[in-house]
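Here it is, the structure, as C-alpha cells.
Only one protein chain is missing from this complex, and each of the others stays in its spot.
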Amino acid sequence: MKGKHVLRDNVLLGLGLALMIAALYMVFVYVPTEKHTGIVQRIFYFHVPLAWSSFLAFFVTFIFSILYLWKRATKWDTIAHASAEVGVVFTTLVLITGPIWAKPVWGVWWTWDARLTTSLVLWLTYIAYLLVRSYVTEPARGARFGAVIGIVGFIDVPIVFLTVNLWRTQHPTTIIFEGGLTTPMLMTLLVCVAAFTVLYVLLTIQSANLKSVEADIKQLKSTQAE
Amino acid sequence: MNKVFTKILAIFWKDILAEFRTKEIVTSVLVFALLVLVIFSFAFGTRADAMELVAPGILWTALTFGGVLGFNRVFIMEKENSRLEGLMLCPVDRAVIYWGKLAGSFTFILAVAVVITPIFLVLLNLPLFLPRLALIIVLATLGFAAVGTLFSAVAINTRARDIMLPILFLPIAVPVIVAAVKATALVIAGRPWGDMLVWLQIIIVFDIIYLVIATLVFEFVVEE
Partner (left out) sequence: MENLGYLLAAYTVIWAVIFGYVLFMQRKQRGLQRQIKRLQESVYKSEIDDK
C-alpha cells in the first residue's frame, strides 16, 4: 500500500518540512514580540494551529464514521480511527500548551473558558473512542462502535461549547482574549496553521497505514490458524 | 404507528415487571445516590452560607453517578441470557428496542430522583416545594437516559464493560450536567422563570438532538 502513494507521500513530506521550517522562522525571528504579554505570547502561534488541527481531525473522524456506517468499506474506518488518534495527540498538546501560556499571562494555570474546556471534553470523548476500539475484540464491531462514538461525540462539541460559554459569561473573569492581530501576526499564524495541517495529514496517513497492515496481519493469522 | 408503540410498550413493560420483582436497579441506584449525597455533604461541610452554592452540584453529582450505575444495568439481562438475539429476531425496527429500553431506564432513574430529591432538600434545609426543580429533573434525566441507553449497549459489548460506560457517558453528558446545576441553583435561589429559561432550553435541545441521533445509530450498535 505504501508503494502506491510514494509521490503523494514525498510531496507531503517535503511540503510539511518546508512549512514547518518557515513557521519556526516566522515565529522566532520574523514576528515582533507582542507588547502586552511579551515573549510568551509566541506559544499562541503553535497552540492555536494545534487546536484547529485537532478540531479538523475529529471532524474527519466524524465524516468518515458516517461514510463507514453507510458504505462499510474498511478504509473509511481506518482513516476515522487514525484521525481520532492524531486528534487526541494534538488535543493533548493543546491542553498542555494552554496552561503553559495561561500561567505567565493570566496568573492561573486553568480557566474554565469555553475553548479550553471544550478541548478537555473532546479529549475525554475521543480517549473513550480509542479505549472502546481497543477493548472490543472483533474488528467489525469495533469499527461500528467507533463510528457511533465518532458521530455522537462530535455532535456534542457545539453543545458543550455554547453551554460552557454561557456558563462562564455568568462569572466574568479577568480573562480577555487579546484584540486584533497585526498583519505579521496573522501571516505567522496562517503559516503555522498550514504547517500543522500538513503535519496532521502526514501523521494520519502514517497511522492509517499502520492500522491497515495490522488488520491484514491479524486476518492472515486467523486464516492461517484454520 | 400503533404497532410500533405497542412493541415499545411491551419491552418497557417487561423491564418494569422484572424490576418490580427484583427491585435490583432502583434499590442499588437509590442507595448509591444517597451515599453520594451524604458523602458530598460531609465533604463540603454543612455551613449554611456555603450550602446554597454547593447544593445543586451535590444533587446532580448524586443523580449523575447514580444514573451511570443504573444505565450499566440496562442491557445486562439481555446480554447475560442472550436474550438480545431473541429480541433481534423479531421483525422490529432496531430503534424500537432502543425506545423500549429508554422508557425503562428513564423511569428507573426518575424514580430514584423522586426519592432522592426530597431527602436532598431536607438534608440541606432547602425549601421543599419546587415544581420547577421537578421539570429540570425530568428533562435532564431524559437527556441522561437518551445517551446512557445508547452507550450501555456499546459498553456491554466491550471487555471492561463497567468502566466503559462512565468513560463514554460523562464527557457527552457535560452540557446537561452544567445546565441542570445552573438551573437548579437558580430555582433554589428563587429566581424568576426567565433566568432559568436558557438553561432549560439547552437541556431540551440536547434531549431532542440525542434522542434523534440515538434512534438513528442504535441499529449499528446492536447489529450482528
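Going in written order, the chains are labelled A and B, and every chain counts its residues from 1.
By our rule, contacts are C-beta pairs under 8 Å (C-beta built on N, C-alpha and C of every residue); 3 or more make two chains touch, one makes a residue touch a chain.
As the structure is a prediction and not an experimental result, all values here were calculated from the model.
Chemist: Going by the touch rule at the top, give the shown chains the omitted chain contacts.
Modeler: By the stated touch criterion, the chain not on view contacts A.
Chemist: Which residue from A:93, A:130 or A:166 sits in contact with the chain not drawn here?
Modeler: Going through A:93, A:130 or A:166 one by one, A:93 is the residue touching the chain not shown.
Chemist: Could I get the residues of chain A that touch the absent chain, sorted low to high?
Modeler: 38-40, 42-43, 46-47, 50, 86, 89, 92-93, 96-97, 100-101, 103-104, 199, 203, 206-207, 210, 213-214, 217, 220-221, 224
We take it that only the chains that are shown with their structure count from here on.
Chemist: For a test of understanding, state which residues of chain A touch chain B in their complex under the given definition.
Modeler: Listed in rising order, the residues are 69, 121, 124-125, 127-128, 131-132, 135-137, 141, 144-145, 147-149, 151-153, 155-156, 159-160, 162-164, 166-167, 170.
Chemist: Quick check on the complex: what are the chain B residues that touch chain A?
Modeler: 147, 150, 154-155, 157-160, 164, 167-168, 170-172, 174-175, 178-179, 182, 198-199, 202, 205-206, 209-210, 213-214, 217, 220-221, 223
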